[in-house]
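Here you go, one structure.
In this view, the complex is presented without one of its protein chains, the others remaining in place.
So, chain A:
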Amino acid sequence: MSGKASSDQSQVALNGSGALSHVYIQHPPLRCNVPGIQGLYYDDGNKLLLAPSSDQVLSWKVGTSTQLDPPSSDFVGEGPVLSIRYSLDGKLIGIQRSNHEIQFKNRETGGTFSQRCKPDSESILGFIWTDCPSCDVILIKTSGIDLLSYEPDLNTFRLAETKRLSVSWYVYTHESRMVLLASGMQCTIFSGFQFSSAGIVRLPKFEMAMVKAEANHKPVLTAEDIHIVTIYGRIYCLQCDRVGMRLNVYRFYRDAVVQQGTIPIYSTRVAVSVIDNVLLVHQVDAKVVILYDIFLDCLSPISAPLPLLLRGTSVNNRQALQVEDNLTSAYNAMIYGDNWIFLVPDLICDSDNGLLWRIFLDLEAIAASSSDVPSVLEFLQRRRSDPSKIKMLCLTIIRAIMLERRPISIITKAIDVLVISYAHLVKMDNVIHGADRNSKRNQNSGSQSTTTSIVASAEFSGETMNRGKSITGVENESQRSTIRNLEDANVNYAEKSNSKASFNSLSDLDGDRNHDVMRSNSGELVGNSSSTDLLSSDAMKDINRSTSLQDSSYLKQPSVQSEGLACSSSRSDACVSNQQETQFTNVAISPDEMYDSIFASVEEELGGDPAYLIAVIIEFLRCSTKEKLRVHPNIYKLIIQILVRTSSYSELALFVTNKILEPSKEVALQLLEQGHQNSQIRKLGMDMLRHLSLHHDFVTVLLQDGYYLEALRYARKQKVITVHPSLFLEAAVAANNSQHLAAVLRFFSDFTPSFKITSDYNRYHMILSEMS
């Protein structure tokens, strides 16, 4: 991409979209306002928006596209609908008809059956579909939870397990696979279960804190106050304390729930969204949203409270502003209206009007709102939503601060961020490729079902060591991909998209790593790689005992996968659209891109201050070296050009002798080329050629400079026979030295077989006799 074009773009990009906001919803919304529907339901397991009407249910796949596909419909018969969820494989529909009955319908056979509870002693609070190996549906009742397993032959459910406990209400997100069951007088005592494909994890019981309003009045927690969010693959719970006007943040570990701190709120009604791992706290009453990036467990906001913007789709900026004005006037009343339902993780459903909005981050605006460039870059490098755009933005920012001649210390930090980010990617890439190979092998041997999935949260550094111990493994990805394979009937493609679009690894490789981790952490080797899951849980206990509550043992999910999971039903689509991007672009910026998009392009604009550019490149080299990244010789060539242009020969000599410019043929040739002005630099180039044992080139350069005797001696010593004798002879003729010519001629006659019968011999022999 050309420097010019992008710099123009940057003007627009850094200014944001005119209106002051960091988060926006895009017009037009997804419309699902079909007449006759009785409310809208969101099935987050399948990413389906469901609208039951009198006797059928319409379902829209909520993908990443801006428009909804036409709905598919299922006949479900008449009756009240309290909630509705499709099974994860899409074969069954579950409809809660009353507090005592859930009706299930097989979509293929059309057969229905019901699951009831004891009407007098308990009532059904809800149900969820799960990909947990031991059951398919979890029924949540006031008396506990039932784990039901589907028997396709009998078209009914078998009770696999019951867990007895009293439940007031529950919250669940499919993203986290986590169900939290509230009990107690104030509903502040929680039991938690995670039903993942790796198995069931039961969290220790814990209590949430509530600020007392008055002495005798104890507030009661409701389901609306609890938000389960998945950020960077970690599972958090946000508890809204309306009296204390704050959100309590809890993080779930395998065996503990740890309060991380609190976030103040400025509205009695708050909603929570997560977009690209950024936490959005909507202050509904105040109609503003505050953003948090809790990557480093830092609970301070990354932005000022700003309104949610409604944005038009027009490409043209001016037009867009107009459209926005119109839209704002049309929809203004609607924003943060009472009828807005916030869906996990990033959707808003306007149930009255049948509209579905997706929330977007305006990364440009966020980037422009902070002057702390290194933090902005860190923030951007953690985003995954639109890699090529984020990359552009990062490059633009770096270029901008360089052109502004910000202090080197700032530039250094900014470059460090980018280089470190790329270095992580490279490290992770190696891991993924390793895993890729393994998963292929697994698939070949048909062993998917036996491998337990250890999910690689490949993206985020600090966590990688622990991935083997992660218990989440939310989905057995290879099983899933097999299903998709069947659907797509395209094994190769799916294989690719699986390995690339979601950084999943399963396999011995992880098992092996587990061993390593084990050895290093607890000094003993437990289990073997075939039973990774067991191993990990054992390991967990060991480590927990020794290191108490380190990060080594939290529940987590793969960040990228969470995206994949979130839209699992439309997954293949997402893969199609994302595949190319994830395969070829990533937010991380490689050294080559740094060179192309920054150093090479900024050079001209920085013209007056080459020392500044050199300083920046040195910082870049420093960081790249530290991260053991290879740098393209073009960067070295650029340094040479700049230093020669500014006649900083001694610095250049220092750079070469200290190998700051790594020796390579390209660098050597560049030194020779630039050395026309300065023989010292030329010599450095020759030394480099010789040092790299590029004997042929070395001899050629000696000849060019007229050192034909030296060249001959060197050629003889290093046995260079690729340089044609005529070059030596011609140089001797040019020096007009008959003795030397005779010597060279004699040399080739003696040492090169059959030289005497060549035309060269005759020719130069003639010349020699003429000379003498």
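The rule is short, and it goes like this: a contact is a pair of C-beta atoms (placed from the backbone, for glycine too) under 8 Å apart; a residue touches a chain by one contact, two chains touch by 3 or more; residues count from 1.
Here is the rule we use: contacts and distances are computed from a predicted model.
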Protein that the absent chain corresponds to, by UniProt name, given "Glycosyltransferases", "IBH1-like N-terminal domain-containing protein", "Fibroblast growth factor (acidic) intracellular binding protein a" or "CCZ1/INTU/HSP4 first Longin domain-containing protein": "CCZ1/INTU/HSP4 first Longin domain-containing protein"
Hidden-chain contact residue, picked from the options A:D609, A:E666 or A:D750: A:D609
Listed residues A:N99, A:T625, A:Q641 or A:S664, member touching the removed chain: A:T625
Where the missing chain touches chain A, by residue: 407-409, 412, 609, 611-612, 614-615, 618-619, 621-622, 625-626, 648-651, 653-655, 657-660, 662, 679-680, 683, 686-687, 690-691, 706-707, 710, 713-714, 716-717
